[in-house]
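Only one protein chain is missing from this complex, and each of the others stays in its spot.
After this line comes chain A, so read on.
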Amino acid sequence: MSDELQDVISAVLVLTGAVMCLAAGIGVIRFPDVLSRLHAATKPQIFGLMAITADVAVNNFTVGTVTLVIAIVVFQALTAPVAAHMVSRAAYDSHRVRVDVLVIDELGTRPD
């Protein structure tokens, strides 16, 4: 791989990761309640992490790095939703949800 191409790939990946993490941070501040903020804290953040770890793998292309990067991404993808679920469930059960921004709440009216 030529050096220039590698530089371009690195720049794109790092910038994508940085923008995603920035958007996640802004989302956490701007979104109105706990449940919406969790969206910001899980989704762009995973993509940002994927971009940055992919950059590490591209620049340091060894079996050890690549497998470790895969492990990092897989475990982040498996644990972030579970953590978000725990927080959202606690928030819902303790009524820390803004009901006025919900167009429909099928959990509040579920059959017992």
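Quick note on the criterion: contacts are C-beta pairs under 8 Å (C-beta built on N, C-alpha and C of every residue); 3 or more make two chains touch, one makes a residue touch a chain; residues count from 1.
Heads up, the rule we're going with is that contacts and distances are computed from a predicted model.
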Per UniProt, the name of the complex member that is left out, chosen from "GGDEF domain-containing protein", "DNA 3'-5' helicase", "Na+/H+ antiporter subunit E" or "Carbohydrate ABC transporter membrane protein 1": "Na+/H+ antiporter subunit E"
Chain A residues that touch the omitted chain in the full complex: 19-20, 23-24, 26-27, 30-33, 35-36, 38-40, 42-44, 46-48, 50, 63-65, 67-68, 70-71, 77-78, 80-82, 84-85, 88-89, 92, 98, 101-111
